[in-house]
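Data first, discussion second: the structure below is written as C-alpha cells.
All protein chains of the complex are present and in place, except for one that has been dropped.
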Amino acid sequence: MSGNTLGKLFCVTSFGESHGPAIGCVVDGCPPGLPISAQEIQVELDRRKPGTSRHVTQRREPDEVEILSGVFEGVTTGTPIALLIRNQDQRSRDYGNISETFRPGHADYEYWQKYGIRDYRGGGRSSARETAVRVAAGAIARKWLKERYGIAIRGFMSQLGPIPIPFESWDEVARNPFFAPNAGIVPQLEAYMDELRKSGDSIGARIDVVATGVPVGWGEPVYDRLDADIAYAMMGINAVKGVEIGAGFECVTQHGTEHSDEMTPEGYLTNNAGGVLGGISSGQDIIVSMAVKPTSSIRLDRRSIDKQGKPVIVNTHGRHDPCVGIRATPIAEAMLAIVLMDHALRHRAQCGDVTTDTPRIARLAPQGVQRVPPPRA
Amino acid sequence: MSGNTLGKLFCVTSFGESHGPAIGCVVDGCPPGLPISAQEIQVELDRRKPGTSRHVTQRREPDEVEILSGVFEGVTTGTPIALLIRNQDQRSRDYGNISETFRPGHADYEYWQKYGIRDYRGGGRSSARETAVRVAAGAIARKWLKERYGIAIRGFMSQLGPIPIPFESWDEVARNPFFAPNAGIVPQLEAYMDELRKSGDSIGARIDVVATGVPVGWGEPVYDRLDADIAYAMMGINAVKGVEIGAGFECVTQHGTEHSDEMTPEGYLTNNAGGVLGGISSGQDIIVSMAVKPTSSIRLDRRSIDKQGKPVIVNTHGRHDPCVGIRATPIAEAMLAIVLMDHALRHRAQCGDVTTDTPRIARLAPQGVQRVPPPRA
Amino acid sequence: MSGNTLGKLFCVTSFGESHGPAIGCVVDGCPPGLPISAQEIQVELDRRKPGTSRHVTQRREPDEVEILSGVFEGVTTGTPIALLIRNQDQRSRDYGNISETFRPGHADYEYWQKYGIRDYRGGGRSSARETAVRVAAGAIARKWLKERYGIAIRGFMSQLGPIPIPFESWDEVARNPFFAPNAGIVPQLEAYMDELRKSGDSIGARIDVVATGVPVGWGEPVYDRLDADIAYAMMGINAVKGVEIGAGFECVTQHGTEHSDEMTPEGYLTNNAGGVLGGISSGQDIIVSMAVKPTSSIRLDRRSIDKQGKPVIVNTHGRHDPCVGIRATPIAEAMLAIVLMDHALRHRAQCGDVTTDTPRIARLAPQGVQRVPPPRA
Partner (left out) sequence: MSGNTLGKLFCVTSFGESHGPAIGCVVDGCPPGLPISAQEIQVELDRRKPGTSRHVTQRREPDEVEILSGVFEGVTTGTPIALLIRNQDQRSRDYGNISETFRPGHADYEYWQKYGIRDYRGGGRSSARETAVRVAAGAIARKWLKERYGIAIRGFMSQLGPIPIPFESWDEVARNPFFAPNAGIVPQLEAYMDELRKSGDSIGARIDVVATGVPVGWGEPVYDRLDADIAYAMMGINAVKGVEIGAGFECVTQHGTEHSDEMTPEGYLTNNAGGVLGGISSGQDIIVSMAVKPTSSIRLDRRSIDKQGKPVIVNTHGRHDPCVGIRATPIAEAMLAIVLMDHALRHRAQCGDVTTDTPRIARLAPQGVQRVPPPRA
C-alpha cells in the first residue's frame, strides 16, 4: 500500500531523490521468461534523458541503468527486477540559495509541511528526475505487451503553448526533439522555444498517447476501471493538471447521438469512448490526452515566502526545462504501458488468458472503422 | 486489491446490480467514535435519488439505507460499517428485449467479452445505480472531515451541454434540480431539458467540486498523489471522460509567470494549482472539474450488433436520465470526500495527526487570496 | 488494505457483530461462470452452525444465507458476491451484566482500549460468530478449486484436550459431532465433554486440515509464500494460538537426512514439508495443523477488572462452546480454501494458467509416495 508503488500485480516501487546517490525501482510481478536487457531499457531512457537538445534542461545525466536482479541468462525469472540509475551531475550548489525559501509553483512548501523536512537539493523527491525510473519500468511492460498481444503504445505532442500540432504521421515523432507528429511545424516550435528561453519564462503543453491492439475486456469495474487507473497514472506525472479519455471535455457539448459509438459487424464507427466503456477496454485504440503545466522554475522574479514566513523574491537559476511537456511523451507512454500490463495480469487472474482460456465467443470485428488519428490531433 | 474497493485505509467495498435484490457496501477503516445515523446518510442519498424532478429518470427508488454493522449506540465502533439498500423498482421487463443485443455506448459488449456473461437487467453492475452506495459511504467521510477538520465539500453544475453556468452562489445549488449555482439561469436549463427530452436525445455536462478547509500536507507522492487519487476517483464515476485539477487544460497555454501561484505571508495570490502541488495539498481549496458524457440510453435509433455479430437497430425505452450529469454532483462530492478521508488517515499514519503531532512550524496563512469561485465557473 | 479483507485477488470483506442485525461479506474477484447457489453455501454453513449437538453452544441460529449480488441465472458473473446472514437469536440481555467489566481471556479490554468503545453484546465483532461468513465465502472457493483443479480440502480434529485422536478414515469425520476421523474414540470424547460441561470449565483442541490435488507452483515468495499466507489465515481464526505446516515443531529435533523429502521419478518419498517448499506448493498434500485454545467463557469465577480498574469477579453465563475447537474444522477448511484460491489466481496472473499456459515441462509424478494420513494424526 506504499505511496511509491504503482500497480497492483505489475508493481513498480520507486525510490530516489534528484540529487541523492541514485534513483531506481523494483519491478515485481513481471511474468517469467521475457527476454530483456539493460540495452533495451536504455533505449527508452535515452528518449527521455536531459541534454539532448537546446530546448530541454542541460543537466548532464547519462541515465545509465543497471539490472540488479530478476533477470538471469537474458530473461526475466519471475522474481523482482531491481533497476538502478546512479545520479552523476547533482550540482546541489545550484540550490543552496533556496534552502530557506519556497519556490512558488513547486512542492517545496508542501513537502516541508507534510514531512517537516526541507530537502532543497533540486526538489529532492518531487523532482521530475524520478520519472526516469517510470520510463525504465515501462520499457519492460511495453516489451511484454508487444510480444504477447502485439500492443503498440505511442505518444506525441499535440499542442505547445498556443500552437496546436496537427497529427500527420507517427513516423515524424522520433525525428524532432518535440515528439511532434508533423515535420512542417517543427521550425515554428523551435522559434517559439528559442524566444521563450530568452524570456526566462516557461510554457505548457498537451500530450496525447494511444495504445493500439489492446484486447477487449481489460479493466476492473467499478472502481479500478481501466480509465480510472489511466487517469490516476497520468495525473500522477509531475506537472499534469488534466486528463481526458477519448472525446474528453468535448463530450460536455455532445449529444448522445453524436457521442456514443455505433457498432457494426465490421467494427465501431467512431471512437469517442477512447477505447474504454464502463471501465473496460472495448478493443478500439485507447486514447488519452493530458495537460502539462509550465514548469515553475523560471528565471523571472516571483513573490514567495521563506521558512519564517517572511516575504522573499525568488527566481531560479538551475538548469531547467522551459517546457517540461517536451520530455513528457516517453513518460506518458511508460505510464500507459504499466497500467495496461497491470490490467492484463489482473484480467488474466480472474478471467483467464484472453489468448487461451476465452474462445468463448466468436470475436466480433473489434477495430473496423474508427477515427485515426485520435480526436485531439 | 479488489477492483470494487475504493481507498487504502478508508475502504469502501461496493456490491450490487441495478436489478438484483440489493446494492450496498462495506466501509472499513472508519475511525471509532463518530456519531452517525441512517438518517444522516439518507439526507445525502435523497440528493442523488431518481424521480425527484421531471429532468431525471422516473424510476421509483426510495434508496432507503440500513446500517447493518459498525455502529453501536449511535457512534461508529471502528469495525466495518455495512450499508444496505434494497432495490424496489427493478422492472427487468424493460430490458428483456435487449438481452441479445448490445446497446451502443454502454458497456454491454465489454462486460460480455470480459466475463462471458450477459447480465442484461438494466446494465447490471455497470448501471449508475451503483453510485448510490458511493454517496452513502461518502456521507460518513464528509461528516468525519467536517467534524475533525472543518472541511466542506460542495459541488455544482458549471455547464449543461452548450450552456455555461456562471457561478453566483453556493446557496442556489440546493434550490434547483440541476445543482446550478445560479438562480437566473434555471429557466433556460429547464427549457433546454424539456426540449431535449422530447427529442429523445441526451446531452453532456460539466461538474465542479470544491473542498474547502483541507489542511496542507495530504497526499502520498510520488504515485498516490492526492490529485492522482482524485483523478482516479472522478474518472471512476460512470460517464466521466475528463478530469481537471485547478487550471486544468487551460495550463497548456499558460506561461509559468501566469500559472504558478505566488505566495505571500498572507497566503497564495492565486490557485491555478487547484490546491495540490507535487501531489500534496497546499492548504488552498481543492478544485476539481469533470466532463460527464451524454447518456447512451436514448430513444433514437442506433446501429449496433447482437451476440451473433449480426447488425441490429437499438433504441432504449427504459426510464433514463437524458443528462446523467444532473445527478452527478452528489456523487462527485462523495468521491472527493472518500479520497480526502483516505488521505487524512494515510497522512496521520506516517506523519502523525496534523492537529496534534505537527505543530512543528508556525502555520503560514494558507488561504489568503485566491480565486473564488473556482476558475471554471 | 482493509483489516477485514482476506485475500489479494479473491477478496473476502467481512462485516457484522455477534448481536447486531446481521453478519455477512462481499466476495470480490471470483471468476465468472462458476455455478453456485445459496443451497450449496448453506451446506457448509450447516456444518459449522451452533446448536447441532449438546457439545456446542445452544444459541439458535439458522445461519440462513442470502446471495445479494454477483450471481445471475445460477452462475457467478465476475462482479462482487454479497452474502448476508441475519442474526436471529441475539439475546443481548445475557450480556448486560458484563457491560462494565472485562472478561478475562476475551478481547473486551483490548477492543475497548483500541477503539474507545465497549460493544458488550456477545463480544461484538470479536465473537466467533463472524466465522460463519468465512465458511460461506469458503464454500465458493472450494467449489471453484474442486471444479477447476479437482482439489479436495478436508479437516478433522486430531486431539481433544488430553485425548489424541488417531486418524482412521475421512469417512468417519462427518458421522460424529467432533469431526473425529475415528469412530471408536467417539464415546470417549462424548464422556469427556459431558463431564467438562458439568464442571463449567473449557478445553483446547488440535485441528488438522489437508488439501489434496493442489498443483505444484502456487505461492508468491519471498513474503507472500503459500505457507506464510496459510499461517496468517489460520492464526487469524478466533482462539488459534499455533500453526504448523507439515512436520511443524517436530522439525526442531529432526536431522536434514530425516526431514528433507527425497524425490524419485515416482514422486516424493515423504512429506515433512507439508506440501510447501520455499513458499511454493510442491504438488504434495498441503498439511496444516493448529492449536485452538479453550474458550474463555466459562461458568467459573475468575478475577478481572471493570472499566474503572476496580477488581471484580467474572463468570460467564451465556450460551458458549465448552470446546470451540469442535466447530473449528469447517472454519479451518474454509480459510485454507480461500488462501488456495487466492494463490491460484495470483499464480495465474503472473505465470499463466497451469492447465493451459504451462505445458513447459513434462510433469514429474508429483504425488507418488507420501505419508498418508498426515503426520499429526
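Chains here go by letter, A, B and C, matching the order in which they are written, and residues are numbered from 1 within each.
Convention: contacts are C-beta pairs under 8 Å (C-beta built on N, C-alpha and C of every residue); 3 or more make two chains touch, one makes a residue touch a chain.
This structure is a prediction, so every number in the text was calculated from the model and none was measured.
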item	value
Chain not shown: contacting residue from A:Thr79, A:Gln188 or A:Asn315	A:Thr79
Among A:Ala22, A:Ala152, A:Leu269 or A:Val312, residue touching the chain not depicted	A:Ala22
Residue ranges of chain A at the interface with the undisplayed chain	1-5, 8-9, 11, 13-17, 20-26, 28-29, 32-33, 66, 68-70, 72, 75, 77-82, 84, 114-117, 119, 121, 124-125
Absent-chain interface as seen on chain C, which is shown	1, 3-6, 8-9, 14, 102, 104-107, 109-116, 125-126, 130, 159, 161-162, 201-206, 216-225, 227-236, 238, 241-265, 269, 272-274, 277-283, 291-298, 300, 302-305, 307, 309-311, 346-347, 351, 358, 360-362, 364-365
Sites on chain B contacted by the missing partner chain, in the whole complex	1, 9, 29-32, 78-79, 221, 345-346, 348-353, 356-357
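Operating definition for what follows: only the chains that are shown with their structure count from here on.
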item	value
Most centrally placed chain - per-chain CA mean versus overall CA mean	B
Chain A-chain C separation of Cα centroids, rounded to whole Å	45
Computed distance of Cα centres, chain B from chain A, in Å	25
For chain B paired with chain C, centre-to-centre distance based on mean C-alpha positions, whole Å	39
Of all residues in chain A, the ones touching two or more other chains	1, 9, 221, 346, 351
